[in-house]
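Omission of a single protein chain aside, the complex is shown with its protein chains in their original locations.
Think of it as A, B and C in the order they're written, each chain with its own count starting at 1.
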Amino acid sequence: MAAKQAVAVIAGVGPGTGAAIAKKFASLYDVVLLARAPASYEPTAKEINEAGGSAIGFSADVQDEASVKNAFEEMSKKFPEKPLAAAIFNVGGAFFRKPFLELDSKMFRTGFETSALGAFIFAQAAIPHLLKAVGSSSLPHPPSLFFTGATAAMKGGPQMECFSPGKFAQRSLSQSLAKEFGPAGVHVSHLVVDGLIDTERTSGMMKDGPPDNKISPGAIAETYWALHQQPRSTWTWEIDIRPYVEKW
Amino acid sequence: MAAKQAVAVIAGVGPGTGAAIAKKFASLYDVVLLARAPASYEPTAKEINEAGGSAIGFSADVQDEASVKNAFEEMSKKFPEKPLAAAIFNVGGAFFRKPFLELDSKMFRTGFETSALGAFIFAQAAIPHLLKAVGSSSLPHPPSLFFTGATAAMKGGPQMECFSPGKFAQRSLSQSLAKEFGPAGVHVSHLVVDGLIDTERTSGMMKDGPPDNKISPGAIAETYWALHQQPRSTWTWEIDIRPYVEKW
Amino acid sequence: MAAKQAVAVIAGVGPGTGAAIAKKFASLYDVVLLARAPASYEPTAKEINEAGGSAIGFSADVQDEASVKNAFEEMSKKFPEKPLAAAIFNVGGAFFRKPFLELDSKMFRTGFETSALGAFIFAQAAIPHLLKAVGSSSLPHPPSLFFTGATAAMKGGPQMECFSPGKFAQRSLSQSLAKEFGPAGVHVSHLVVDGLIDTERTSGMMKDGPPDNKISPGAIAETYWALHQQPRSTWTWEIDIRPYVEKW
Partner (left out) sequence: MAAKQAVAVIAGVGPGTGAAIAKKFASLYDVVLLARAPASYEPTAKEINEAGGSAIGFSADVQDEASVKNAFEEMSKKFPEKPLAAAIFNVGGAFFRKPFLELDSKMFRTGFETSALGAFIFAQAAIPHLLKAVGSSSLPHPPSLFFTGATAAMKGGPQMECFSPGKFAQRSLSQSLAKEFGPAGVHVSHLVVDGLIDTERTSGMMKDGPPDNKISPGAIAETYWALHQQPRSTWTWEIDIRPYVEKW
């Protein structure tokens, strides 16, 4: 495979969506994987490198400003000349689902910190790099900042009080950033994933339903890639993704 | 004025909307005012008491679980036999408006904590009381849990990254609560106030515009009251409020 | 009852919401009732008049420009000096619910014409009168143009292809009118009624459910009245109304 001209960074790369996105973006970029534990990014990094791509993981806690800052500095040291082509925030929200009166403010904080604060900190670290990359001749597509959202970003529901608010907040953040940095050349999108994702962890779920009733991580990655390829005249801010049999 | 049969609690009662709501609800209920500093609730309490109503203030920090819990216990001690007719969260969001790269994660946390965490903590303290009040013969209207929202709860914008997410999160919370506790008899509403409110602090603003271009606190209070009066067969979850000349 | 200083016109006054709104607005205004057949408005007119109010019905087909124009001319002749305080479009949509491939374009047209074209024609007839009424000393509240919407104005669903589009269109119309005529002093609102309304026709439905599971026409009318009373500094464009047990 040819040497890569630019870098993509993905936060949240457990098995499933994050890994699939990383592999897709590795077709064109050096890929930097961020996760709290090396065990989360190592398998994907290994797979990409063995397939002839280029991937490296850094341990980072997206809720910790210093940790994220540090990871971006490592990235810059590792790839000093390469612009940042894409930054993707794919960190799963902490999912508490219980009767409201059994929830507590610590869970509420955690839900917020995972989905919204992490996205804020990641965006603050990424955007200076993305702005710098605008117009770079090494970039085939506009630099992109993508957020993985959820149905819970669009509507609340019973027992969702510690999960949905963080997702709403992340959606708001992505919209404000799209409006603030779009005109400067950074493509910000919010991708609403509405349904169960087909991973090893979910392999036993919904087995008695119709075929293809779980979202394919690979197909999600293709959709991220399609948005990334859009020229700045023709950008998407928001898109929903769900299985054909999903009620909504 | 006749002795009151029930209690209404309002968090966030600086001059303006909170005071106007308190005065309106004082027409039928004993009113409990929560604010961090006595200086915030004392003028309103005094005004209500001098007009023949009944108001008492407690100092409470809505972002501090113990503080809110304590205030609700004081309320119960003060009014041991009276059901809670209404709990209104009207705490103003911390408003940071700056270029995103000049904001920091501390401001983001503050924005979230003021608008969303405070609402969560307040709701957790209020809902057991409201559930207990359902069906009480002392209540002329269903017990109500109302949240004061903002335009920023509906859409983001440039430089709104530390304000809008907390408002989105509060909106989500209110929707989840409406769906979870509506069937149990608690009326949860989200009131979107879209425009500048006419207070002493804003008296110098937009003076050259058309007349009545700022929202009247008294008229907001009438709208809260109208929703509070709705019977359970005919409830509103969300309503928007704005001046006739507001662009939206 | 004192002589009325202004007029309210309501289109769509079969039993239920329309009649309840008419009775409520008759507390302050002469009421003009529009329906295709006298049998639709006569009982309500009679009831209002016997209770000491003032009501008159005119036959009009809201889908027919000439017919509506004629009814407004009759109104002006009958009440030559009185400003128009409120115009309320409450015409029920033609409700076809069938598999899409069993629907036909005639049903689609009918759904559109009932909900959207009728609203357009009614608004065109009413707005010149409402504009003329702005600022009249005979009006206690800003002149109002209200539309009764439905859940189907907010989301589509299987087999809703001949009902929901007309309701979406009516919602759009009301929003455009609010933005165009709000600054001129006309209060335009869209009231989303989400649930079964409690009328004689529906008395046998949902009887085994929880109490109060159908929307009360009288309580709807109170909500219309509350919006009508809002001063121009503090207007609502949209509000939802549903029973406490409704899923949404």
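As a convention for this text, a residue touches a chain if its C-beta (ideal position, glycine included) is under 8 Å from a C-beta of that chain, and two chains touch if they have at least 3 such contacts.
No experiment lies behind these values; they were computed from the predicted model shown.
When the whole complex is taken into account, which chains on show are touched by the absent chain?
A, C
Identify the residues of chain C touching the omitted chain, counting contacts across the whole complex.
65, 99-101, 103-105, 108-109, 112, 116-117, 120-121, 123-124, 127-128, 152, 155-161, 164-181
Since one chain isn't shown, list which residues of chain A touch it in the complete complex.
Touch set of chain A with respect to the missing chain: 142, 179, 182-183, 185, 187, 198, 210, 212-216, 219-220, 222-223, 226, 229-248.
The rule is simple: only the chains that are shown with their structure count from here on.
Testing understanding: with touching defined as stated, what is the shape of the graph linking the protein chains, line, ring, star, complete or other?
Here the contact pattern is a line, an open path with two ends.
Going by average Cα coordinates, which chain is farthest removed from chain B?
Most distant chain from chain B: A.
When chain A touches chain B, do the two copies use mostly the same residue numbers, with over half shared, or different ones?
The interface of chain A with chain B is built from mostly shared positions.
If you average the CA atoms of chain A and of chain C, how far apart do the two points sit, in angstrom?
Centre separation, chain A to chain C: 46 Å.
In whole angstrom, what separates the CA-based centres of chain B and chain C?
Centre separation, chain B to chain C: 31 Å.
Quick one: report the Å distance separating chain A from chain B, using the average Cα coordinate of each chain.
Each chain's C-alpha centroid was found; their separation is 35 Å.
Where in chain B do residues touch at least two different other chains?
Those would be 179.
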